[in-house]
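For reference, the structure discussed in these notes is given below.
Only one protein chain is missing; all other protein chains are in place.
We call the chains A and B, going by the order they appear; numbering starts again at 1 in every chain.
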Amino acid sequence: MELLSVRDLNVGFFIEEKFALAVRDVSFSVKKGETLCIVGESGCGKTVTSLSILRLIPPNGRIVKGNIHFKEKDLTRLSEEQMRDIRGKEISMIFQEPLTSLNPVFTIKDQIAEAIIVHENVLKQEITDRCITLLKEVGIPEPEKRLYDYPHQLSGGQRQRVMIAIALACNPSLIIADEPTTALDVTVQAQILNLFKELQERYKISLLYITHDLSVVAQIADKVCVMYSGIIVEEGSVENIFYRPAHPYTRGLLDSLPKRAHKKQKLKSIPGVVPDLLSRPKGCPFYPRCSLTKQVCIEKIPNFKELEDGHRVRCHILG
Amino acid sequence: MNRGFWAIFKKDKLGMLGLFIFILFFVIAILGLILTSGRHPLFDPSMIRLEEKLKPPLSHANINVLSPEQIPPFGIYIFGTDELGRDVFSRMLQGAWVSLTVGFVAVGISVAIGIVIGGIAGYFGHYYIKNYHMLLICLFSLGIFSFVKRYWSALFCTLIFLLLLLYVKTKSPFLKKGIISVDTLITGIIDVMLCFPSFFLILTIVAFIPGSLYSIMVVIGLTSWMGTARFVRAEFLSLREQDFVLAAKALGVSEFRIIFRHMMPNAIAPVLVSATLGIASAILTEAGLSFLGFGVPPPHATWGNILADGKQYLFDAPWLTFAPGIAILVVVLSFNLFGEALRDALNPRLRY
Partner (left out) sequence: MFPFIVRSIIQKTITLFFISIISFSVIHLAPGEPSQINPMNPRFTPELIKRFRSQFHLDKPLYMQYLIFYKDLFSGKLCSWKDGRPVLRKIWERFLNSLPLFIVGTLLTWTLSFPIGIHSAIKRGGVFDKTATFFAYFFISIPGFFFAYVLIIFVVNTFHVPVIGMKTFGFSSDSLHMIMDRIWHMLIPSVLSATGGIAILSRYVRSQMLEVEAQDYIRTARAKGVPEDEVHYKHALRNALLPFITMFGLVIPGLIGGSVIIESIFSWPGIGRMAYEAILSRDYPVVITLNFISAVLVLIGTFISDLLYMVADPRIRL
């Protein structure tokens, strides 16, 4: 049973009076209790994809094509009113910057309680109790005291925990986490990742996890989508991606990871940079950086090839 | 300023309009200076024709009653005449130069003071003013004082000697004790200056010193540098910590060069914006002063005093109010539009 399925999503932006597609023909799906990771360098369109699921893209952006099915509903066709009932209740989102994502003038309690009040009719006392439970759940010590703190009184990791508490407030069935650990220290990052895993086991929540960090993917993902320059170049289970990578870009990413086995070996890197949104090549977006480029790569974008169960890749040459 | 700046600026239609009027005003003011000065100017702003009082705009001069040199160019009064029969157009031309110079010179003075003081506070702010500095200043001012008063001029020479002595012998711990940091001192001075309501202060000073174009410029300049100083300081404080400045220091680049080659270009953009807006407000201030009768002394025409002279004839000769009023409005508006467009084009955060 698929909880969320995105089909042929195309999202574009008006930049200096030109329209450019940031996300092209993106399709993926998330099952109940499953974790899907979207991996890619910055600027590849992964954040835009996640924001367009909740229809929170900035005012100069448009979803031009495609649909997003969530529990039998097409999110692209809902009214703004109906969309608000989804946000925070059915799907919650956690952002990259815990330092700026909480409103500095409201207490922690205000901000958690708001998520509940917007969607449910509950008594005042009950709200306080639920806020305390939520804070306990996300591992904040002395929740009764912390409740009346302002965001600036908490550390970055604690603020991200509060963000997670807000996301959990209405028992959503899907949480979208957009690089939630990128801004945090490595030790805090590991704690937060463990928290995600625990919560997911306990509540069977689906997770759409967006990151650029393959080591995070290895820890948390069931399925992986690799994005490059607005398209998904490879998609498959975490084993497929890590042990049998098919796309040259995925291979490049894995090769650039430091491995414990060969200490002396020089780290590999992918030559070149991600193309600019307004000056993308016509064909396969990866060809300028690819070592296997042939004429066909320059001419058109490759279609998906099915390799094995659920493992698909967009490449003319490999696969 | 790169090409990206121009590309953004060009799209701002109001900003371009502002720039266009700004250039036009510049040209008119310079032409105005040329055409209205000299012994026999083409447009004579002080030619009195009592027979031709309060003629409405675009009316023809009565050639029969005027002597040849009294006839205005083309035989018409483009903006009419005032209560003494002077050609308002000529007077407006003369006034344009006043507004232009007041705006630019006053802002030039205030920006120069602001950059120097703000730069010192931002770059050298962490230094302490020590007791011997204070002593030197006291001795120095005492010396100046005695020199001015003449009868103590002998003391002056002694003081110079003392100064030199002190300069060599600043080893005592008391004299080297810091009192106040440069930054605290300068922000304190800025705070004190900001406490005075600027127009009232300017009015007071201008009223008590002999009125002339230059004193007005200087007074406006001396009382409006605080804003520039404040954000040059803030900019320098943050720039000083940035890596490229540290890198330059690590390479052994001299402090002078760091300030003027590495930091100043980064701090200059917001200064430019505030200078443009400052010109607008300086023009308004000068007009206000002239209007109250404290500006450039007559018979020299300024837009403010044309308007002030015209107020008695508000209902009979409204052009005496409207011509300078609209001129000030348009010029100030153009500077404001230009300045705001500049700000938008220079501030990358607003682009999206």
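Rule of thumb we're sticking to: a residue touches a chain if its C-beta (ideal position, glycine included) is under 8 Å from a C-beta of that chain, and two chains touch if they have at least 3 such contacts.
Nothing here was measured: the structure is a model prediction, and the numbers come from that model.
Undergrad: Who does the absent chain touch among those shown?
TA: A, B
Undergrad: Where the complex has a chain not shown, which of A:K89, A:K223 or A:H247 is the residue touching it?
TA: Hidden-chain contact among the options goes to A:K89.
Undergrad: Out of B:L35, B:A121, B:I186 or B:A280, which is the one that touches the chain we can't see?
TA: If we include the chain that is not displayed, B:A280 is the one touching it.
Undergrad: What residue numbers in subunit B mark contact with the hidden partner chain?
TA: For subunit B, the residues touching the absent chain are 14, 188, 191-192, 194-197, 199-201, 203-205, 207-210, 280, 284, 287-288, 291-292, 294, 307, 311, 314-315, 318, 321, 324-326, 328-329, 332-333, 336-337, 340.
Undergrad: Which subunit A residues would touch the chain omitted from the figure, given the whole complex?
TA: Against the left-out chain, subunit A lists 54, 56, 80, 84-89, 92-93, 95, 97, 100-107, 114-115, 118-119, 150, 152, 163, 166.
One rule holds in what follows: only the chains that are shown with their structure count from here on.
Undergrad: Could you tell me the distance, in whole angstrom, between the mean C-alpha positions of subunit A and subunit B?
TA: The mean C-alpha positions of subunit A and subunit B differ by 54 Å.
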